[in-house]
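Before any comments, here is the structure.
Heads up, one of the protein chains got dropped from this complex, but the rest are sitting where they should.
Going by the order they are written in, the chains are A, B and C; count residues from 1 in each one.
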Amino acid sequence: MTTDPFNTTVREYFANPSHCGEVAGGVAGYFEDHGMRIRLAAEVRDGTIARLRFQAWGCPHVIAAAEAVCRRFEGQPVSALEQFKTGQIMEDLAVPVEKTGRILVLEDTVRSLGRAIENLTTP
Amino acid sequence: MTTDPFNTTVREYFANPSHCGEVAGGVAGYFEDHGMRIRLAAEVRDGTIARLRFQAWGCPHVIAAAEAVCRRFEGQPVSALEQFKTGQIMEDLAVPVEKTGRILVLEDTVRSLGRAIENLTTP
Amino acid sequence: MVTNADPVYLDYAATTPLDPRVAERMRAVQSSAYFNPASNHFAGRLSATVVDEAAVQLAALLNVDPTSLLWTSGATESNNLAILGGAKQREHRGKHLVTMRTEHKAVVDVFRALEKQGFEIAWLAPDADGRLPLERFEAALRDDTQLASILHINNETGVVQDIEGLGAICRSHDVLFHVDGAQSAGKVPVDLAHLPVDLMSLTAHKFYGPKGVGALFVADGTPIAPQMFGGGQQRRLRPGTLPVDLIAGLGEAASVASSCIDKDLLHLAALRDQLWKGIRDVEGLQRNGQDRGGYPGILNVGVQDVEGESLLLALEPLCVATGSACNSRSQEPSSVLRALGRSDLEAQSAIRFSLGRQTTSAEIELAVSAYRNAVKKLRDLAPERVR
Partner (left out) sequence: MVTNADPVYLDYAATTPLDPRVAERMRAVQSSAYFNPASNHFAGRLSATVVDEAAVQLAALLNVDPTSLLWTSGATESNNLAILGGAKQREHRGKHLVTMRTEHKAVVDVFRALEKQGFEIAWLAPDADGRLPLERFEAALRDDTQLASILHINNETGVVQDIEGLGAICRSHDVLFHVDGAQSAGKVPVDLAHLPVDLMSLTAHKFYGPKGVGALFVADGTPIAPQMFGGGQQRRLRPGTLPVDLIAGLGEAASVASSCIDKDLLHLAALRDQLWKGIRDVEGLQRNGQDRGGYPGILNVGVQDVEGESLLLALEPLCVATGSACNSRSQEPSSVLRALGRSDLEAQSAIRFSLGRQTTSAEIELAVSAYRNAVKKLRDLAPERVR
């Protein structure tokens, strides 16, 4: 009952998200469920995610998780996306169990982005 | 609930009864009821109650009432005893209604004293 | 957290700080009259006198006889005692009870408990502005209706019900009338000598008195069954050692209120207007409750397409409420706002600003910009809807 529902990471990512926005001419994944909406947009160069940006409508955990994903995968090879697991984010952001469904929306968005990149590169 | 159950007269008479005790060779009335015991002893001279003393076992109102009776009738003609009414004492001492029975014990004692004096003077 | 440093407290409907005069009175009682008012010695009588004085103070605020007041631990207990105690005492009159959907949980849950025990409850809906039309109320009354309970001032929206009109209908139908006055007593004038009310609950901590103490007004001759049993205090209707300092604090808060209410209301109305003017042009803003005539200490607004929890966090260091004051932790959309016709999505974005005696114009200014910025920020973060 008493603990702050938001840990410092959530508070920081929510207050100052450095990866919020669009990627002009990039490729995007989008997913919507549980009343949440998340969009991830990437600029892919040489199999690497050069830029990753998010837009999100949802609770602070969802917004912070989207920011976390961007921080995590920017600069990574595209293949890393496949290894995305919600577990680490759930832990880093201390997401309460009852919000698991919302974070899965993020997983779906990451998948959606992965597929979009695939479609782009395999004609 | 809040008011002091004892008014200043009761407190004064109870704390410093000036008419408590015996009258050596006097005439006495006694009554016992409601768990109360009251004794009144008088020295009668020329149809006048020259000295009047009480002894009492009971609540503060009973003790104060006995003192009040002594103060009232000392120096008075014996005939005044007949006019004794509990009403004035009930009022002066602010005796709560539920204690009426106890004050009536005092009335009975005064009667008993009156009879004792009568027996003494009418041989 | 940095934000913890300077909270801007705009949650006076949840609870208020102690008025300094109340705090002082309580301290005096704690040091010189901490005795048990039931004790049969002069120290106990001193404390009993303190309790009596507090009853006189509260009675003056409500314009009632001091003997018509029972001390309780708060409005929750008062509501329970009034509704359970009233309904059970009058079971012979029938098992039909009337209340509203926009009541506080401390009323709703009591009726739910009675429902399980075989009572039948009419849960009346308000109009779109939150008010209960008198005709709707009267139409709900049946021959076996024996008790009605209506919230005077709604804790989420500030909507004010027509207690006088509703009470008059109760009187003419021999229906016991309980009013939850937790948000009205001490905050707006309440004249129970003239209002047709049988039972009214109140709690001190909503009007600058201490937490943990409240009262139930019981009109002369109103039968209620006790819900607790014990040492026989308070005519056996509510036992337990009387918390003499809390009661003195409640009395003092009532006394302060008696002298401050008019000034307070003007102060609140000015600030509420400042707040409303500052935010009303925000796109998609929706005011929940009455446009006019509501309690000026509360402004409840929803806003389209903004997520409530994020809004609340973005509003820090403002302390404001979403959902009900008294158990805001629940994530369910407010049933009060749902009853006003709001969708779940609309309801979840609702923010209740509640202002108080200490609120300043500078704080309102801060609240205005915080609100505008938060809505803008969250909208900027959000993706377009599915294309």
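One rule holds for everything that comes next: a residue touches a chain if its C-beta (ideal position, glycine included) is under 8 Å from a C-beta of that chain, and two chains touch if they have at least 3 such contacts.
All figures in this text were calculated on a predicted structure; none of them were measured in a lab.
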Sole contact to the chain not displayed, among B:27, B:44, B:63 or B:103: B:63
Where the unshown chain meets chain C, residue by residue: 1, 3-4, 7, 9, 11, 14-18, 23, 27, 30-31, 34-36, 38-44, 46, 73-77, 79-80, 104-106, 109-110, 112-113, 203, 205, 210-213, 227-233, 239-246, 312, 316-330
Chain not shown, touching residues in chain A: 1-4
Interface with the unshown chain - residue positions in chain B: 1, 4, 6, 8, 11, 14, 17, 20, 30, 32, 35, 37-39, 55-60, 63
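Heads up, the rule we're going with is that only the chains that are shown with their structure count from here on.
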Separation of chain A from chain B, taking each centre as the mean of its C-alpha atoms, in whole Å: 97
Between chain C and chain B, distance of the C-alpha-averaged centres to the nearest whole Å: 59
Approximate Å spacing (C-alpha centroids) for the pair chain A, chain C: 43
Sequence positions of chain C contacting 2 or more other chains: none
Residues of chain A engaged with two or more neighbouring chains: none
